[in-house]
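For this view, one protein chain was removed and the others were kept in their places.
Up next, subunit A:
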Amino acid sequence: MAEVILRNVTKRWGGFVAVRDQSLTVKDGEFMVLLGPSGCGKTTTMRMVAGLEEPTSGDILIGPNRVNDLPPRERDVAMVFQSYGLYPHMTVADNIGYPLKLRGVRGAERQRQIEAAAAKVELGDLLHRKPRELSGGQRQRVALARAIVRRPQVFLMDEPLSNLDAKLRVSTRAEIKHLQYELGVTTIYVTHDQIEAMTLAHRVAVMSQGEIRQLDTPEAIYDRPADLFVAGFIGSPPMNLVRGEHASGVFTAAGGLRAATRIAGHRGAAMLGIRPEDVTVAPAGAGDLDASVYAVELTGDSVLVTAQAGEARLIAKADRAWRAEPGTTIGLKLDATRLHLFDADTTRRLNPE
């Protein structure tokens, strides 16, 4: 087990910059999730830690050692791939045992370790099958078992759940979290799924266009997004963002929205953010502003109400029994303690002084 440190790492392909001057420290035993849309550089970052890509500049450290010049086999990491990366001609047992075989673990001892790893991911009965005879979920378990059969310094997981169906994804997610807790191995996990990031991570690095936009705990990223990108990317449905003007602690937007912000210093164009669950529906005239119902969607545990207020369209989360016809005028109440304000020019978050 070890710390992983990236120091000013850049990766360029010709003129395209995949990762830009990135610095990141993953603490010993930490579960770090790299989150971002496709093409943001998260997978490239992980592949550079694995040694499958060479950084154009910067240093990568695993534990005390600079590993830039080491091939993957000497870095002592284990990786789980999105499309499993199993050896198709080997049985499940041989797949799991391959890292042991390469390290000279023989005979009964190898068998014992294979069975122990298989038992941890509940694969015991399938050891003699070939990968093609397994379902997607079972294949990913084999890949997990192959990763945990030796104790590597670092686990690398590249979207391990995205090829699984929704139900299996939830149960496998919990298993990965439990395994990492039990083994305590430093883990870097790449995903574009914010729910995976929120549920699994000790800390999340939200990436966009080769840069880390925010690195913090899931709570902090949800409650205090650092900029408009993070605010819009995290949360489902996404945060409501309304363009307007901010002056002397008050935000105003066309359509009658006014909100006190407790931010004195900023003056000029701004974006007000508020999450759907922090907006409540009220009778017309009884809220902070009036709006016209645009759509009502039942999601099961709640109702999403989309309402038009001037040019802005806001989503509110209402009780699952709530109903209204489109066009009805309703009031919307904003939780004043949960407002986010962003500078419209820099896109950065503005914090109360």
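Just so we're on the same page, contacts are C-beta pairs under 8 Å (C-beta built on N, C-alpha and C of every residue); 3 or more make two chains touch, one makes a residue touch a chain; residues count from 1.
Note that in this section contacts and distances are computed from a predicted model.
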{"item": "Chain not present in the shown complex, as UniProt names it (candidates \"Sugar ABC transporter permease\", \"Cysteine-rich domain-containing protein\", \"Succinate dehydrogenase\" or \"RsbT co-antagonist protein RsbR\")", "value": "\"Sugar ABC transporter permease\""}
{"item": "Contact residue for the chain not shown (choose from A:15, A:71 or A:300)", "value": "A:71"}
{"item": "Touch criterion as defined above, residue of A:6, A:50, A:234 or A:332 at the omitted chain", "value": "A:50"}
{"item": "Residues of subunit A in contact with the chain not shown", "value": "50-52, 71-73, 75, 77-79, 81, 83-89, 98-99, 102-103, 132, 143, 146, 156"}
